[in-house]
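The block that comes next holds chain A.
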Amino acid sequence: MIEYIIIIVAVISAIIALLQEDLLKAAILVGISGFCVAVLFQLLLAPDVALTQAIVEGAIVPVFIALAVYKTNKGGA
Partner candidate 1 sequence: MNYLIPLLVVIPILSALIVNIFDGKDKTVKAISLVLGILVPIIAICATVGVQYFGGHNPSLLTSSLPANLVNTLVAGYNTGIVYAFANIERIFIFLMGIVAFLAILTYFSEKKEVSGPYLYLIFMGLASVIALLLSEDIFNMYVFFEITALTQVGIIVASSTEDNYEIALKYLILGAIGGPMLLLGIGFILGTIGSVNIADIIFVISNKFVQPYSPGLVIGFALILFGWLYSAGLPPFHTIKSAVYSKARPNGSAILQGFSVLCMLAFGIAMYKIFAYIPYFNTAIIVFAILAMVLGVAMSAMEVDFRRMIAFLAVGELGFIALGFGIGTQMSIAAALFQAANEIVITAMLFIGFGSVYYLTNTSDTRKLGGLIGIDSKMAIMVLLGGWALAGVPPFNGFQSKLMLVQAALDAGYTELAILAIIVSVVIFFTFVKAFHNVYLQPKPSELKFVHDKIPKVTVFAVAILLIICLVLGICPNIVTDVFIPFAGGLI
Partner candidate 2 sequence: MVMDIQLASLFASGALIVIGLFAAIFIDNIIKKVIGIAFIEEGVNLFLICLGYKAGGVVPIYLPGMTADWFAANSAYPLPQALVLTSIVIGASTLAVMLALAMVLYRKHGTLSTKEILGDEK
């Protein structure tokens, strides 16, 4: 049962991330979606990929996006 919840959360948070006005919130939602996919990898019998995915898509990519958003907000205004 848990896998359906995770799949639904992953897809829904992806959609909300793209509808979001605030780009920082979008970055966090990308992290949530990435982390859900990481859990899904674990359930699909790929634990080492799940670890990499949790670190890269769950943490590093949102931080990159958030940094880019922060930099592009400050310089122009």
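The candidate set was assembled so that all candidates are chains of the complex that A comes from, given by their letters.
Heads up, the rule we're going with is that a residue touches a chain if its C-beta (ideal position, glycine included) is under 8 Å from a C-beta of that chain, and two chains touch if they have at least 3 such contacts; residues count from 1.
What you see is a predicted model; the values in this text were computed from it and never measured.
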{"item": "For chain A, as assembled in this complex, the candidate in touch from 1 or 2", "value": "2"}
{"item": "Complex interface listing, chain A residues touching candidate 2", "value": "3-4, 7, 10-11, 14-15, 17-18, 23, 26-27, 30, 33-34, 37, 40-41, 43-49, 52-53, 56-57, 60-61, 64-65, 67-69, 71-72, 75-76"}
